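What follows is one structure encoded as structure tokens, with my remarks underneath.
With one protein chain withheld, the remaining protein chains of the complex are depicted in position.
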Amino acid sequence: MRGLLIGRFQPFHNGHLMLAKSILDECDELIVAVASAQFNYLVKDPFTAGERIEMIHEALKEALVDISRCYIIPIINDENNTRWFLHLSSYLPKFDIVYSGNEYVKMLLKDHTKVKDVKPFSRDKFNASKIREMMINDQNWKVLVPNAVANFIERIDGVNRLKIIARSESMPQEW
Amino acid sequence: MRGLLIGRFQPFHNGHLMLAKSILDECDELIVAVASAQFNYLVKDPFTAGERIEMIHEALKEALVDISRCYIIPIINDENNTRWFLHLSSYLPKFDIVYSGNEYVKMLLKDHTKVKDVKPFSRDKFNASKIREMMINDQNWKVLVPNAVANFIERIDGVNRLKIIARSESMPQEW
Amino acid sequence: MRGLLIGRFQPFHNGHLMLAKSILDECDELIVAVASAQFNYLVKDPFTAGERIEMIHEALKEALVDISRCYIIPIINDENNTRWFLHLSSYLPKFDIVYSGNEYVKMLLKDHTKVKDVKPFSRDKFNASKIREMMINDQNWKVLVPNAVANFIERIDGVNRLKIIARSESMPQEW
Amino acid sequence: MRGLLIGRFQPFHNGHLMLAKSILDECDELIVAVASAQFNYLVKDPFTAGERIEMIHEALKEALVDISRCYIIPIINDENNTRWFLHLSSYLPKFDIVYSGNEYVKMLLKDHTKVKDVKPFSRDKFNASKIREMMINDQNWKVLVPNAVANFIERIDGVNRLKIIARSESMPQEW
Amino acid sequence: MRGLLIGRFQPFHNGHLMLAKSILDECDELIVAVASAQFNYLVKDPFTAGERIEMIHEALKEALVDISRCYIIPIINDENNTRWFLHLSSYLPKFDIVYSGNEYVKMLLKDHTKVKDVKPFSRDKFNASKIREMMINDQNWKVLVPNAVANFIERIDGVNRLKIIARSESMPQEW
Partner (left out) sequence: MRGLLIGRFQPFHNGHLMLAKSILDECDELIVAVASAQFNYLVKDPFTAGERIEMIHEALKEALVDISRCYIIPIINDENNTRWFLHLSSYLPKFDIVYSGNEYVKMLLKDHTKVKDVKPFSRDKFNASKIREMMINDQNWKVLVPNAVANFIERIDGVNRLKIIARSESMPQEW
């Protein structure tokens, strides 16, 4: 059985990792679909698809997950939501079950595949949008993500990138 | 003479129906162009183009309109507004006059075709964005749309769909 | 029950009309999906979606078909074939069965909906690509299409258009 | 040496002109890249790419700039920011240096080309978004743009266009 | 009066130059629209839009044309041919007349603008597709283009580029 986990992973944090591992407890294989893959260098999407794939790969390895049971695959957006299930299907190995706590995702997929309701682990704490906020404000975000992710973001100077993006979108860019 | 009525029709309400009928009083044929056709399952665009076409078709039939005088046609958006007139022209049977009370529409089309100014019937009351709001808040929206539309939306469980979409966009979707 | 007939209808001919009528014998309603809707003024696609919709509408009326049981809807192409069923679904009223003699169409749709195998009526004779060839060569193509279609094509000077397109693509356009 | 100046130029104002001239003091040739070229008739992008090209051309001529040293070229957006440098490169003559005071632009381009930091001339005063605001409110915007631009906008009735757009986006467009 | 000349200019040759000059004899200003601007490194489209703009600019200067009377503007393709006139209009300064000897171009534009029939100068000789063929076969193509163009193509090693492209498309690229 193959389980599917969908997210933008901006960035991949401990809540994501815990869910990924718990899916691997139940399924033979895990697919991590990296959504909004065409976007990058934006406040909501600072990291490229390639960077997100790399941080997820590193985080899974660090957590001693068997990578040979994992697929990490970028998915560009499809503006036509009705097509979403088959859009996913065309880019991913066949999946048997989707893990999601989001009722919108469930609504779009439930007629086509099995969706298992999952509760995000400490959503208040492990929340990518909050983590990006903490990065911008020099707060202690590193404890919320796997070490491998923290190291990767440091290596690509990701916090500085995010700060520049945030400043550019808030100041009058146009002149 | 063929008259054109353009809208997103999310959903098609009594104000739309009254205007459609009055166009058919003046013209031989009516084209209803269903705009933003590629969008669906969004707060502003909950229904698919196909669903909107079906509700308009049903509403016109219920109102005893002669369907053989009507065309109901989906139109995807064109991001280049200057091209809009010819974009419409390529997807629609030749039209002689556009009925619109919107001065923006008039501005984009007036150099290319005849635009007749129409006043929306009781805009305060018959307003699709307000009707969607009422659906979300369990208010009495059904009196504002043709019976056929109310029945159709019930059949596809549309109010529940809209509520899920609205909740998803307002709560922190990302985790 | 609603039956679906898919084609490019360049142009709509007697074989198409006969099939449309036979679907209406079996189903309550008929959807005619006009594919490759974004293309026009090309050798394979000389007529706009709007023109094709108009010729089909006229032909069905002329054949005394009850138009209130019909939907004629343009469909733009989706380059990702795997998504085709849901692409269709988003633009069309819900359909229960697709009528097609094409095994490729069957392959793409059979996992998602019912497909009924139909034999085209005299394919050798009623063949749109052959009819376009006859138009270019001033052969007697008019007997192969409904009168309404022949008249419509005449009205828009369609044969001349097709000849110009054909010459432009065969001569060295570039200079 | 060829210098590149990038902007949306909605509209082209005196601050833009002063920078363009100062680039021509340092470089042999100037490229003015007109970004968001596919957008028009929007509050943030009221003028078409063609209109913006024409106003820049007129303003440079009026300022007695040697046009044979200038390229004015529209650039459509690329949603994938990582590709931006090569996106620009494919549409523009080879450039040696980009003039920009925007740190976001610098971040996206600095690994690929030389970027020279420039301070906008009186940003508070010469600011396109502020100028559009002044147009809408009938304030004295004309002193902030080259005469040629003021005349051009008058000729195309641009202020009225902008007012209609602004009203359409603020009033309930949908009905 | 502003005249419009449309082409792909792969490459810009003496026939193009002669026509450009003769338009400037009749019109106040000339627009050169560089079509298929998004394509490059293809057998039919070896040069980028930016390169083509640069070679046209250089060729006009070399021919002592007053560049301040000229606009050289890239145009990406629009797959919907019906929209072509307004597609052009959105990217170009307002034009009064199109110069073309192509009856297909005339058909698409004649309902919207004035089209003047022009005969290409020695089409057999000055033909871009033939010139590309000559480049590949090391024949004497340089006499067919302005010196500035020959020099430019040499500078970017364009003949070698074209040969590589041609070999890649003809040999079994896939392995």
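A few notes on this one:
In order of appearance the chains are A, B, C, D and E, and numbering begins at 1 in each one.
Note that contacts are C-beta pairs under 8 Å (C-beta built on N, C-alpha and C of every residue); 3 or more make two chains touch, one makes a residue touch a chain.
Only a predicted model underlies this, so the values are computations on that prediction, with no experimental measurement involved.
Hidden chain, full complex: it touches shown chains A, C, D, E. The missing chain, though absent from the display, is touched by one residue of D:Lys21, D:Arg69 or D:His87; that residue is D:His87. Considering the full assembly, A:Lys61 is the residue among A:Lys21, A:Lys61 or A:Lys116 that touches the omitted chain. Only one of C:Tyr41, C:Tyr99, C:Phe126 or C:Trp141 touches the absent chain when the whole complex is considered: C:Phe126.
In the full complex, chain C makes contact with the omitted chain through residues 7-8, 10, 15-16, 79-82, 101-104, 107-108, 120, 123, 126-129.
Residues 38-42, 48, 161, 164-165, 167-168, 172-175 are the ones on chain E that touch the missing chain. Although one chain is hidden here, its contacts on chain D can still be listed: residues 78, 80, 82-87, 89-90.
Rule of thumb we're sticking to: only the chains that are shown with their structure count from here on.
Shared contact partners of chain A and chain C, listed by label, are B. Interface comparison, B-D versus D-E: the pair with the greater number of contacting C-beta pairs is D-E.
Over half of the residue-numbered contact pairs at B-E are shared with one candidate from A-C, A-D or B-C, namely A-C.
Averaging Cα coordinates per chain places chain A and chain B 36 Å apart. Multi-chain contact residues of chain B, defined as those touching 2 or more other chains: 38, 40, 48, 80, 82, 89-90. Under the stated contact rule, the graph of chain-to-chain touches falls outside the line, ring, star and complete shapes.
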